[in-house]
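The complex appears here minus one protein chain, its other protein chains still in place.
For chain A:
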Amino acid sequence: MLDILYTPFSEFEFMQRALVGVIAIALGGGPVGVFLMLRRMSLTGDAMAHAILPGAAVGYLLAGLSLPAMTFGGLAAGVIVAMAAGLVSRFTQLKEDASLAAFYLLSLALGVTIVSLRGSNVDLLHVLFGTVLALDDNTLLLLASISTLTVLALAVLYRPLVLECVDPIFLRSVSHAGTPTHLIFLGLVVMNLVGGFHALGTLLAVGMMMLPATAARFWTSDITMMMIVSVLIGIVSGIAGLLLSFHVELPAGPAIILSAGAVYVASLLIGREGGVLWLAWPGKHLEA
């Protein structure tokens, strides 16, 4: 049994690299996902994943499988869409979901147009599904840097982020930190998605952000604990997915997200904070 769990990581370097990669992704993505969920922006992550796809694809077209080009392309597309959507929702009557939908569709259409004009049949499998089992030193450094920066930024922005969720009017009455906080947070979402797509692909990267966060909500009502549980679920899902991929020969990225999905379903059923079973059989009522 121990062999099944331990040997793949002790014997094979690509598994060790993949392990470091998923831990880094979980460390950054877990807390960001918790705030996305608490700010009722869970689908924003998905929209942003679509928004960065054309940027990464253009980077690929211009420079091939180049880490800096694809990272920069994805970051540029994501930041432009996030900032534009954020500013439009702040200063016009359009809500953020509507402005984000408008901008990410524009971004997606622009990306597809650029790819079509180039006229070559580009292999975008790398961008779409990632290469978690082939992470090189530079990619690991990028993932570790993103997670470090994310944790530090969230520590600094914790107070205004929480206040903006609970009582945005109060925050605006005591501070001008609301708008910059919101924009920096959207920047963190983009950064983590761009980091995640190198390992899991643009479309699945958001899974390591949202599935652990939504699962964690069923175990605690304390925000700090929620972020810790979210990170732990991300790491456990990453390890489980890599092991599944190694032993059963499943594609690694989807196996990781399926593992996170399994934790989510289990949490939904048995989670102590509002899980289905606890709601169905709450036990005898307490004294008044």
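Convention: a residue touches a chain if its C-beta (ideal position, glycine included) is under 8 Å from a C-beta of that chain, and two chains touch if they have at least 3 such contacts; residues count from 1.
Assume contacts and distances are computed from a predicted model.
Asks: Among "NADH dehydrogenase subunit L", "Type-4 uracil-DNA glycosylase", "Zinc/manganese transport system ATP-binding protein" or "Sugar ABC transporter", find the name that the UniProt record gives to the complex chain excluded from display.
Replies: "Zinc/manganese transport system ATP-binding protein"
Asks: Of A:P8, A:G73, A:G130 or A:P160, which one is in contact with the hidden chain?
Replies: Only one of A:P8, A:G73, A:G130 or A:P160 touches the chain omitted from view, namely A:P160.
Asks: By the contact definition given up top, give the residues of chain A that touch the hidden chain.
Replies: Chain A touches the chain not shown through residues 38, 93, 156-157, 159-160, 162-163, 165-170, 172-175, 177, 220-223, 226.
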